[in-house]
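Worksheet: one structure, shown below.
Excluded from the complex is one protein chain; the other protein chains are retained at their positions.
Presenting chain A:
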Amino acid sequence: MKVLGTDLAEVVDLALQHAYLAGVPLLLGLLVSLPLGWLALRRRWLYPPLIAGTGLLYTIPSLALFVLLPGILGTRILDPVNVIVAMTLYTIALLTRTVADGLGSVPDHVRQAATAMGYGRLRRFFGVELPLAVPVVSAGLRVAAVSNVSMVSVAALIGVSQLGLLFTDGFSRGAMGPILVGILACVLLAILFDLLILAGTRALTPWLRAVRG
């Protein structure tokens, strides 16, 4: 089926690759930022270097990072791994501060109550502190998801296959149809990611629903 001169099956295929390139880094970035954010909060002297250091990652333009990573990682320039690594770095840049802020927002008396109930450090972290930080972390994750989806499309300039190829293809052929379809598909994908994160947050924070009634 064709829409605006664009093969729909191809769009779906590109969208799946796009979702993979934007989604996997989101999970990897979250996995790295959790311990980093925790460290930044627990060891005060680590806070400035960790937060400023990860923040610096965000100053590197995506196109520049896509180009520089093959030289650093020894990968080929067209390798999707470059995009995954770059997007993971951006996710870490956005999330480390959010995780630290989220964990920092857990009130002290809650932490003390958990300790008084006999929670060890690890169990207190996973059973009390992390769940309570979920709303703040999820807000950061939503920003990261949307910006990842938009940034991945830039990788089309170096030829990595995803929705961005619709932009470069359409432009080189002087056809507006594929570009419009590509923009729409990107926005829809971003909305889908956002809804998934919202659903996950809801499932992880049943007490918030209880309060709202």
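One rule holds for everything that comes next: contacts are C-beta pairs under 8 Å (C-beta built on N, C-alpha and C of every residue); 3 or more make two chains touch, one makes a residue touch a chain; residues count from 1.
Here is the rule we go by: contacts and distances are computed from a predicted model.
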Key: Complex member absent from the view - protein name from UniProt, among "[citrate (Pro-3S)-lyase] ligase", "ABC transporter permease", "Rubredoxin" or "Fe-S cluster assembly protein SufD"   = "ABC transporter permease"
Message = If the hidden chain were put back, which residues of chain A would touch it?
response = 41, 44, 47-48, 51-52, 56, 58-65, 67-68, 71-72, 77, 100-101, 104-105, 142-143, 146-147, 149-150, 153-154, 156-158, 163-164, 166-168, 170-171, 174, 176, 179-180, 182-183, 186-187, 190-191, 194
